[in-house]
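The complex is shown incomplete by one protein chain, all other protein chains being positioned as in the whole.
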Amino acid sequence: MPVATQLVPAELVLVGPILDIVNYTGIAVFAVSGALVAARKNLDIIASIFFATVAGIGGGSLRDVFTGVQVNWILSPAPLVLCIAVGILVWLLPTRIWPERALEWFDAGGLAAFAVFGTGKALSLGAAPLPAVAMGVMSACMGGVIRDVVAGVPSILLRNELYVTAALLAAGVFLGLTMAGLSSGLATILATLCGFCLRGAAIHWGLRLPRHKG
Amino acid sequence: MPVATQLVPAELVLVGPILDIVNYTGIAVFAVSGALVAARKNLDIIASIFFATVAGIGGGSLRDVFTGVQVNWILSPAPLVLCIAVGILVWLLPTRIWPERALEWFDAGGLAAFAVFGTGKALSLGAAPLPAVAMGVMSACMGGVIRDVVAGVPSILLRNELYVTAALLAAGVFLGLTMAGLSSGLATILATLCGFCLRGAAIHWGLRLPRHKG
Partner (left out) sequence: MPVATQLVPAELVLVGPILDIVNYTGIAVFAVSGALVAARKNLDIIASIFFATVAGIGGGSLRDVFTGVQVNWILSPAPLVLCIAVGILVWLLPTRIWPERALEWFDAGGLAAFAVFGTGKALSLGAAPLPAVAMGVMSACMGGVIRDVVAGVPSILLRNELYVTAALLAAGVFLGLTMAGLSSGLATILATLCGFCLRGAAIHWGLRLPRHKG
């Protein structure tokens, strides 16, 4: 892949086991958020599996297509198996077991995980820092947008809480720590936690940046 | 294309002439559904062509992009010509000639046809069975979703009738019959009929699976 500039040595940003764990965690929690959308609409179990799958692999598929690699769920059936299992399991559970804002919290986990994984994968493919961060933020945010658009519900992204900002923090912290020489595994864990905590704070306290004045 | 597992011998699932016919049938009937959406919104003839094209080639374009092959309407202008002809023809006809649920019936044809064709194309490219079925279901369902989202109407998929289920039946029957040794042509016809009949039954009698209990 030809790139304009390449500031991060490829060996620093291998997609290692911890980044892989974060990826599958992101797929699983986004899948839960998709199945919860289906449960809220009282859809059937097949639709629950469909929404779990769309939410779990939507953003990542877009990322893979944009970076020019084959989507990961064709190469290995593991992401699909995970989404299908989540779709069945969540459908079998009654809605009342979930806390009130469960969907937002699972979405927050997926947001942080995918922002970091997307940035790491783009860097490992040789992307320059800015496109890599943009890829992380885009794939993290678009998973939820695709889920919400397909389900016909207003996107979480539009609530004017810190949403894109949390994805940007996760991606930026990962890039910064990696460039500072931290191991990919530690950078992954710290960056995912930063993004998740900021989004969690936004959910819990309604944190926001100043709105446009109009 | 490297794949994790490959259970179906490639020679069993050639994209033969009957699968091709099913593909063009799917494009045509989805195109009709797109033009009917434009007609219901009283749009002009160019918008009718646009919606016929988006509905006719949307799901298939996604499938091609996800499998890493070039979208079929760049390689050959035939799908575009078909969609344009449908968009013009449907626009010239008055709405009253169509039965009340015409849009749903044409959509049902596209759903079944694309589920089978998507599965067959993915198998012929070497995909494992589960990803192939997922590709078939995804490309079948997303064509209608893209049409409805672009048109700003609630998606058929959300009506809690058998929709994803019909696509899954068509894709699963095709896979099963192919693995059982049936010829690709016969498997294509039988699987498409199964999917279309189940979706048709859902349209006619409002068939559904149990809803999520809440």
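Every chain is named by a letter (A and B) in the order it is written, and numbering of its residues begins at 1.
To be clear about the criterion, a contact is a pair of C-beta atoms (placed from the backbone, for glycine too) under 8 Å apart; a residue touches a chain by one contact, two chains touch by 3 or more.
Note that the structure is a prediction, hence the values are computed from the model and not measured.
Asker: Which listed residue, A:Ala78, A:Leu93, A:Ala128 or A:Met179, touches the chain dropped from view?
Answerer: Selected residue, touching the omitted chain: A:Ala128.
Asker: Could you tell which one of B:Asn23, B:Ser61, B:Ser139 or B:Ser184 touches the chain left off the display?
Answerer: B:Ser61
Asker: Of the listed residues A:Leu157, A:Leu182 or A:Cys197, which contacts the missing chain in the full complex?
Answerer: Checking the options A:Leu157, A:Leu182 or A:Cys197, the one contacting the hidden chain is A:Leu157.
Asker: Return the single residue from A:Ala113, A:Cys141, A:Val173 or A:Ile203 that touches the missing chain.
Answerer: Checking each option in A:Ala113, A:Cys141, A:Val173 or A:Ile203, the one touching the absent chain turns out to be A:Cys141.
Asker: Can you list, in ascending order, the chain B residues touching the missing chain?
Answerer: Counting only chain B, the missing chain is touched by 38-39, 41-50, 53, 61, 65, 70-71, 73-77, 80-81, 91, 94-95, 149-152.
Asker: Tell me which stretches of chain A touch the chain missing from the display.
Answerer: Given the touch definition above, chain A has residues 1-5, 65-68, 122, 127-128, 130-131, 134-135, 137-138, 141, 145, 149, 154-155, 157-158, 160, 162-165, 168, 208-214 touching the missing chain.
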